[in-house]
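Quick one: the structure is below, questions incoming.
Only one protein chain is missing; all other protein chains are in place.
Going in written order, the chains are labelled A, B and C, and every chain counts its residues from 1.
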């Protein structure tokens, strides 16, 4: 029984990791990463590692995606700068 | 390189890596049957020091030196992020607009906040007995504080979050860890040796210095993560780049102070 | 108190200093925080020197060995063998020099973050010392990451500039990825042996024969360390990061951090993999020799092509790392001790050269060889230091770098007769490039280089000064530090005690059984027979030859403009250094495959 659960969790993790890479939009990627964190936490619980599962839940599915979302928000805030290149804000040359 | 060439370089490398890794996996003992001489010794060592959670014992006693390195990584990453996300010379701040929050959301968040904070503190305190500890609890507590951002708005968060205090708290956590280690040396033992009484297995005060180090890590992680998230929020909400419009610009460049200090005074 | 007890303090003291600086830094005046930083760094250096002294004069139990927390065989072991302790001492002394140098640096430290820069440098010191002293594989990974994290932050320190940010990001991504590869390898070793200490893993491995798992573990662990050591094809991050980091940070990155990667490769091989259950000596020699030769040649070629002074110096570090790898690859005590001395001498020289480049940057807001043409005639003292540094880099006797090069090339010559020629060539080209830049900048010799000849993309040296405004008079520390570093490098070559101590360190370092017995059983071991580095006629002649070649190359280069033919020939090589993170990552994985192919037995 445990073996079946572990296999299912492993496949879930592998799928979530693949999806996190293939989602090219960072906003969506953050959400998938959050799901990956959840799947990993599940796997670690089945692997009898509650400490690691708890950390992964806190870090992998909350803090890291949150930081990514905040970064995306900062980067996209300027109007008209979806993903294109516009004038750098650096010093004049 | 063009994307095509880059992909080919990667594919050749990945093929080699995959072959190597697969060969290694086939030579590994089957899943679930790996021998663990070190693990067995660690369990004995943890029980000899009356620490019920062996992982906490490994982290804060047997391999406490690793955790010192780990906390220093967190510590320096937080200083690094603070320095990197500082307000650059050519940027200015604007006050964030007060946001309207739906009452149900506000109620939910305000109800969850104390509960989540409590869970965080509980997890820190019980590190040597049950799963969890300074790190996990610290992250939970720090994240919980940010529920306020959902509940009220950014300004409410800033009021309960005197950043200077958290920055000092982070440094104090790091210092406490090192000083606990040094105290053992002064007591005539090895650095980071467990010199306190071990207490009774599975009680709150068990584990000797493991408990102290756990608390130090809890302090450092809570403060560190708060500072970290604050810096990102700061960038996302307040700091304006040159040439960026909107809001009410508040140029703090020549006034000698800056946002944080002004807020602290307020 | 037993000196071994001091081993963890080499790591703990700077960390405490950093915590103090961060807690109080925002209220302290600049001067006080600088003094506090220097005091903690100096205290660490004193501790490291004490450990080093004890390692040179061992008691009944051999060199100092300390199990942190008193956990014999269950915890983490720190080992103060002469080479590790020596590196920790070198790191600490260089950190002190760097902190003194940055005394007048960053005229305007970031507001309210006065303590941050010295605090980060102190954590950097702790990470590097910990890495040099640890005898535990996972602990080495932790310190490897600690060094990395601090270094990324320090590299991107000047956020107002675009270049440092890009360099720091490439540095961070590539090095983190390397660290994760190493961790995969560590996990494989743990799965096989169930141990984490170098000595314990090594003993367990030797109870069984080598197989695919051991090979994979070796390749993966070594990959991460080679990324840090910037071996081809893992080197791309180095010039991008070292050229743009603040000058004091460059002194540390090029002077010691990269060399610690080489040290890691050597340490892990000798303690873990060199037995019958590990990787056979010919396989290791073949793999490292190929990578080392490639690294040395590519570094030298790219170094010659640069006009951005700090980038030029960064590529010369790549070239010299290649030579260090060759010295490790030959697997003899003489190769190790020669290389160790070379590393010591190189650290002083390279840090001094970066320090001189920093002076130019702060005065003229550029480190571009072409733009600075003749402008620094007014700084003869800096010019002399720069020229001496260039000559020392080319291996001129009696500098420490010269003696190290002589000893290492002698040892390498026993493995392949053509290797000494490579040492001469590479040090001549890198030294020549430095001298060429020096002649143009400080003497205005030759024709003014014309920019329109240049084809293709390249990094020019226009930067913002790191001090508040451009410097008028050069402050004392900015001159005293490079002068002191060069003097130290000279002393390494002429004081015979240094060479004999390094010889002994090399012999103990390569004694696998002795290391394991000292660490695990507390036995004192007799020092194996060895020949300490010493001046020989061939070494002196080859050193003079490389210095003469360097001068000739430099003079020819300033007299005649670059042949466009050679430039065009080398253009594809230069284009590889594309500044693209995806490229660098792809090369990293390809490098892992290359290392696999080189170490699989039977591939010749």
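Everything below uses one rule, namely that contacts are C-beta pairs under 8 Å (C-beta built on N, C-alpha and C of every residue); 3 or more make two chains touch, one makes a residue touch a chain.
In this section, contacts and distances are computed from a predicted model.
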*asked:* Name the omitted chain as UniProt records it, choosing among "NADH-quinone oxidoreductase subunit H", "Dehydrogenase", "Heme exporter protein D" or "Ferredoxin".
replied: "Dehydrogenase"
*What shown chains does the left-out chain touch?*
A, B, C
*Could you tell which one of C:22, C:65, C:149 or C:249 touches the chain left off the display?*
C:149
*asked:* In the whole complex, not just what's shown, which of B:25, B:121 or B:179 touches the removed chain?
replied: B:25
*Which is it among C:177, C:351 or C:507 that touches the chain not included here?*
C:177
_Contact set of subunit C toward the excluded chain (per top definition)_ = 138, 142, 145, 148-149, 152-153, 156, 159-163, 165-170, 172-173, 176-177, 179-180, 183-184, 187-188, 190-191, 196, 239-240, 243-244, 305, 456-459, 574-575, 577-582, 585-586, 589
*If you put the missing chain back, which residues of subunit B would it touch?*
3, 6-7, 10, 14, 17-18, 21-22, 24-26, 28, 30-34, 36, 38-39, 42-43, 46-47, 52-55, 57-59, 63, 66-67, 69-70, 73-74, 77-78, 80-81, 84-85, 88, 129-131, 135, 201-202, 228, 231-232, 235, 241
*On subunit A, what residues meet the omitted chain?*
3, 6-7, 10-11, 13-14, 17-18, 20-22, 24-26, 29-30, 33, 36, 40, 43-44, 47-52, 55-56, 59-60, 63-64, 67-68, 71-72, 74-75, 81, 83-90
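Definition applied: only the chains that are shown with their structure count from here on.
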*Indicate the whole-number Å distance between the mean C-alpha point of subunit B and the mean C-alpha point of subunit C.*
31
*asked:* Using mean CA coordinates as chain centres, what's the gap between subunit A and subunit B in Å?
replied: 17
*Send over the residues of subunit B in touch with two or more other chains.*
90
*Two or more other chains in contact with one residue: find those residues in subunit A.*
91
*Using the touch definition up top, name the residues of subunit C that touch subunit B in the complex.*
5, 7-9, 11-12, 15-16, 18-20, 22-23, 26, 66-71, 73-76, 110-113, 116, 119-120, 123, 126-127, 130, 138-139, 142-143, 145-146, 149-150, 152-154, 156-157, 159-160, 184, 188, 190-192, 194-196, 200, 211-213, 215-217, 219-220, 575-576, 578, 580, 582-583, 585-594, 596-597
_Which stretch or stretches of subunit B touch subunit A in the complex?_
53, 55-56, 90, 123, 131-133, 135-136, 139-140, 143, 146, 225, 228-229, 232-233, 235-236, 241-244
*Can you check the complex and tell me which residues of subunit B touch subunit C?*
1, 3, 6-7, 9-10, 12-17, 19-21, 23-24, 26-29, 34-39, 41-42, 45, 61-66, 68-70, 72-73, 75-77, 79-84, 86-90, 164, 167-168, 170-172, 174-175, 178-179, 181-182, 184-185, 189-194, 258, 260-261
